[in-house]
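For this depiction, one protein chain was excluded, whereas all remaining protein chains were kept in their positions.
And now, subunit A:
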Amino acid sequence: MKSVAKKLPKVDVVIVGVGWAGGIIAAELTKQGLNCVGLERGKERKTEDYFMVHDELRYALRYELMQDLSKETITFRGNEKLRALPMRQYGSFILGDNLGGSGVHWNGQTYRFLPYDFEIRSKTIERYGEKKIPKDMTIQDWGITYDELEPYFDKFEKMAGISGEENPLGPKRSSPYPTPPMKTTPALEKFRKAATNLKLHPYNRPSGNLSEAYTNPDGVSRAACQYCAYCERFGCEYGAKADPVVTVIPVAKKTGKFEIRTHSNVRRVLKSGNKATGVMYIDTTTGEEIEQPADIVVLTSYVFNNVRLLLQSGIGRPYNPNSGTGVIGKNYAYQVQKGSATGFFEKEEFNTFAGAGALGMVLDDYNGDNFDHTKLNFIHGGSIAISQTGLRPISNNKVPKGTPTWGKEFKANSVKYANRMLSVGGQGASMPFKHHYLDLDPTYKDEFGDPLVRITFDFEEQDRQLAKYLNERCIEIMKEMGADLVDPFEELGPYDITTYQSTHNTGGVIMGADPDASAVNNYMQMWDAENVFVVGATAFPHNSGYNPTGTVGALAYRAAEGILSYRDKGGILA
């Protein structure tokens, strides 16, 4: 790197990446009078940008809102013996970009992880004994309990205006959802009825798409969702979907203490001894290198860049997969999405062209440790749901197994079943393993010549068993729903980066109570650099059978409280 060109005056806090985590931290800190600078590599975004948003090709298939992979991507290999190669095109997951980050293109499905998740190792051993945990499965407790995190979940849900109803199998809540559940649909009701017949416990999915107009505790008012069916991969033209740009960012800006610098790509966290002194970033419009000194550095970019920045900056102990020592890059986990069932209906058509990102009916009977695993070859489980996010026509051409993929029969069946297909999906938890991790790629570089992050990950027997189990449960429900034809089970297979599964990448800077086994404490404060806080799904020691954003939001509120208390007292927080 060249010698520093320009050094700016010091600020209290510099925030790297302005999405959900960065926006929440900025709002909470500026309310308490701290001066914050938010460095955002992308451009500004606002609701008016989405005037022409109902465009499947541009947004869903040409990735309008996503990171430009020509500038930066990740590399991937299934195991350590293989050469990692760059993800040249999008597939398995999509990376957000610009102000609001992935918080703009999410669906709004907002869950709280289970009490079991936060104490997964202790609770698994308590019920099944230590032998239940396979040798290389590196699950660990999170260093916090559900009860301790509950107030922060509550805070996130009230800020975002989550619409929902009590989960009959859910943990205790300090208050009900701030807005009632969304409308249901004939397809959702079919699922509810079938699940109830099977003695399961369905409930309306907690939704970040507002069921009614709502004013949050910060005084931000938003309109109700119009069920327009363009949520995931799209921005909301109504501001009805909770995203950082229409919730926390304006609150931070209103204080006059939050300066957002877009087109500012952070390349290094600067340090002196075991403290950070600020960050170095590039103004991507001019190419200029700029140093921004700060008392506190908060990393709130997506999972991959939180890890990459630490490794590039030499902060924290890099994870070593052979010895299992070190922490940065440890416990990369994902999601097991393939335990699903597709059903075709000959006599009914459904209005599945309409929908909302979080519109759905879900059940947790097979999630976490809500069922007995004594005779099963896996731990944890997954939520099972029917979703009505809106079936857009390019991406949804499901045909019964055995139909050719092109030609006369394909066309006839794809048109016939366009509105006669429903699917019930399992969202399986992803357990960490010793040899699943993130590090720096030795070969491939980004546009500035910095190494890309390298993912080493594959599905394990745990995942294959879980997918099969969830698939069987989904088929039972689909049959009870009266489908005339249900597609048979398909093996999970190896992890394949080319087909979309989920943008729920987790781990790499995990939280915990033990500095040897975790990178951050339960305030997301780094054990090895007390004025660096790393916030996001990076902190998850494993991934649950739920969408991660609700838990990311709760951890961000927890981190904000930690930063304020660090600002007053200093030292490692306890």
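Please note the rule applied: contacts are C-beta pairs under 8 Å (C-beta built on N, C-alpha and C of every residue); 3 or more make two chains touch, one makes a residue touch a chain; residues count from 1.
Please note the rule applied: contacts and distances are computed from a predicted model.
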According to its UniProt record, the missing chain among "Monovalent cation/H+ antiporter subunit F", "Sugar ABC transporter permease", "Gluconate 2-dehydrogenase subunit 3 family protein" or "Cytochrome c oxidase subunit 1" is "Gluconate 2-dehydrogenase subunit 3 family protein"
Of A:320, A:377, A:403 or A:419, the residue touching the omitted chain is A:419
Filtering A:102, A:185, A:367 or A:387 for touch with the omitted chain leaves A:185
Of A:78, A:151, A:293 or A:451, the residue touching the omitted chain is A:78
On subunit A, the omitted chain is touched by residues 51-52, 54-57, 61-63, 68-70, 73, 76-78, 82-83, 85-89, 91, 183-186, 224, 226-229, 348-351, 353-355, 359, 393-394, 397, 405-408, 410-412, 414-416, 418-419, 443-445, 494-498
